[in-house]
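Every protein chain except one is present and positioned as in the full complex.
The letters A and B name the chains in turn, as written, and every chain counts its residues from 1.
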Amino acid sequence: MRVSFKTSYNHDIRLFADGYQASRYAALVVLAVGLPFVLDDFLIGEVTGVLIWAIAGMGLMLLTGHAGQVSLGHAAFLAVGCYAHAILMDRFGLPFLASFALAGVLTGIVGVLIAIPVFRLHGIYLAIATLALSMLVEDIIVLAEPWTGGVIGLTAPTITIGGIDMDRFGSPDRFYWLCLAVVLLITLGYRNILRAPLGRAFVAIRDSEVSAQAMGVRLAWTKAAAFGLSCLITGWAGALLGHFFYTFNHEVFTVVVSIQLLLMIVIGGIGSIHGAFYGALVVGMIPQAINIGRDWITQVIGTGGVAIPGLETGVFGLILVLFILFEPQGVHGRITKWRIYFELFPFYRRDLFRRQRSYLKTERIR
Amino acid sequence: MSLLDVRDVTIRFGGVTALANVSFSVEPGEIFAIVGPNGAGKSTLFNLISRFCEPEAGEVRLDGASILDRRPADMASLGIARTFQNIDLFETSTVLQNLLIGRHTRRRASFASQAVFSPAARREEIAHREAVERVIDFLDLHASREQRIAGLPYGTRKVVEVGRALAMEPRIVLLDEPASGLSTEESRDMQFWISDIRAELGITILMVEHDMGLVSAVSDRVLVLAEGRVIALGTPAEVQSHPEVLHAFLGIDREPEA
Partner (left out) sequence: MEDLQLMVGGLANGCVYGLIALGFVLIYKATEQVNFAQGDMMMLGAFIAIGLGNESHGGLPFWLACVGAVVIMAAFGMAMERTLLRPLFGQSQIAVVILTIAFGFVLRFIAGAIWGHDPLVMDHPIAGTHVTFGPVVLSADEIAVIAVTVLLTGLLYLFFSRTKLGIAMQAASQNQLAAYYMGIPVKRIHGLTWMLAGATAAAAGILFAAKGSVDPSAGLLGIKAFAAAVIGGFGSLPGALLGGLIIGLVEPFAARYVAAGYAQIAPYAVLILVLIFRPHGLFAQVSGKKL
């Protein structure tokens, strides 16, 4: 068991608890940067996908995991970011970086505008309002054909930064590094927010709105900020997603994607940045795992590998059901428990993480 | 001028009158206790002052200015802090983080400097941390500083909640039953802390409490409520010998009723 002795308040504030932790994350970053030298183009594409979903996951994690506002409609914001970025580049001729930044900001503004009328809604009502929003945006994309290309959709413009081509298919390695850079910047910003007053205000409104107000936290303002920040990040994920898919239409941003995004962060572990990454990894690995499983079954039984429609979502759903029942804190929670088990060995007690139960009282009275 | 002035306040919930024409005022530096049987309207009064409920009639003034047009989140910056009868802490956070929320109204760093965590934001964090550390010192919370609320014993949570209110550096703190559910020893500690909050920090205290021993030990004045009405107001000794109080609390009547 490692003990880090604290000698100044900075110890609690800085990003890493100690040098050991910092070096572990540094190693991870070095590994991530070096990945294109090891993997082929197809696998790098897959990893890029995981990174983009991790960005989207962080966007939703901020809102749902930290500020406690459940959104079942974040595909709508992915769509706003994606289309805004494509339109800004194609129609307005903005360079990639400017268009990318602006697309995120625009999505953030849309998020705040939407938060204002719905911030009074709680839990399930907020979930359903955002779900409706996702359905609406799906149809609006089709209706706004002059801008969005309707059901045919749009094609992502090519990316060049400072004369260097960074396209998804032309140079998958450089596109991967671009996504990695975005991931690192967003993660850093997210961490900074969490250790600053704003992050504490998010957690406060998640845990108790009444108490948070008594401490001077303005609910409307804080929720709008959470929505805005969350949509900013999600918009960026959407912009990258457009490049990732190359061509996209409304079907990329269905309500099912919204739901999967939420399920993804739950699998990863709600309430932690790690969770967004683990969730994206699990979601990214399911199709590969199913492929491998199918090949294996084909080998064993000897019949032709039949594609079963809906298998992916079915497996995904099943994994999630098992997580909710047996490990509600997701992959991150599980890993943390294992780590603590080894650190404390042999003093780990079964009850160390016993879940607290409470009796439900209605929010309706009558 | 009184610090807090409540005038002719009436509150009804449906057909039930929670408060009827209640008036009192709290002077700066005072420890003012509100006592009364269950359902007397004590918590309603607190919720009114912290703006969680609206009066049907009457006025509440802080430093002579009405606070009825203010919202709950405004009260912290006006210098009114509170605790809750059933403890309402941020369960998933540590004691330290809970206390730091108390500093929320004193944050200065802009959004952008929080996102990049500029040196200014860091200096501010450290300053907040020092202020919180003084509260931790004051209330002897060192041992549980890094612990999550969810795993803390009841008595400690009660103290943490007081600490969170103090971290705000308020002018007046509303304590809703600070000693309820505490052991004799913890209750005694709470009594000393309440006197110290005024003596050392100079904060005015308005509290609701059932424990008459604690109330008479620390408070300057006591307001007795029953069924939403004020039945007595005075020093602890005056109030305890007041005939209506004896009637309301103990059912003792000096003059036999017809």
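One rule holds for everything that comes next: contacts are C-beta pairs under 8 Å (C-beta built on N, C-alpha and C of every residue); 3 or more make two chains touch, one makes a residue touch a chain.
Predicted, not measured: the structure shown is a model, and the values here were computed from it.
Among B:S25, B:Q85 or B:S195, only B:Q85 touches the chain that is left out of the view.
Residue-wise, the contact with the chain that is not shown comes from A:L143, picked out of A:L15, A:L31, A:L113 or A:L143. Touch with the chain that is not drawn comes from one residue among A:P146, A:G163 or A:G310, which is A:G310. The chain not shown here touches chain A at positions 70, 117-118, 120-121, 123-125, 127-129, 131-133, 135-136, 139-140, 142-143, 210, 255, 259, 262-263, 266, 308-311, 313-318, 320-321, 324-325, 328, 355, 357-366.
The rule is short, and it goes like this: only the chains that are shown with their structure count from here on.
Chain geometry summary: the mean Cα position of chain A and that of chain B are 41 Å apart.
Across the complex, chain B is touched by residues 9-10, 12-13, 189, 192-193, 195-198, 200-201, 203-204, 206-208, 210-219, 225, 271, 356 of chain A. If you check the complex, the residues on chain B that touch chain A are 50, 52, 71-77, 81-82, 84, 88-93, 96-97, 100-105, 107, 109, 111, 114-117, 121-122, 125-126, 129-130, 133, 150, 164, 168.
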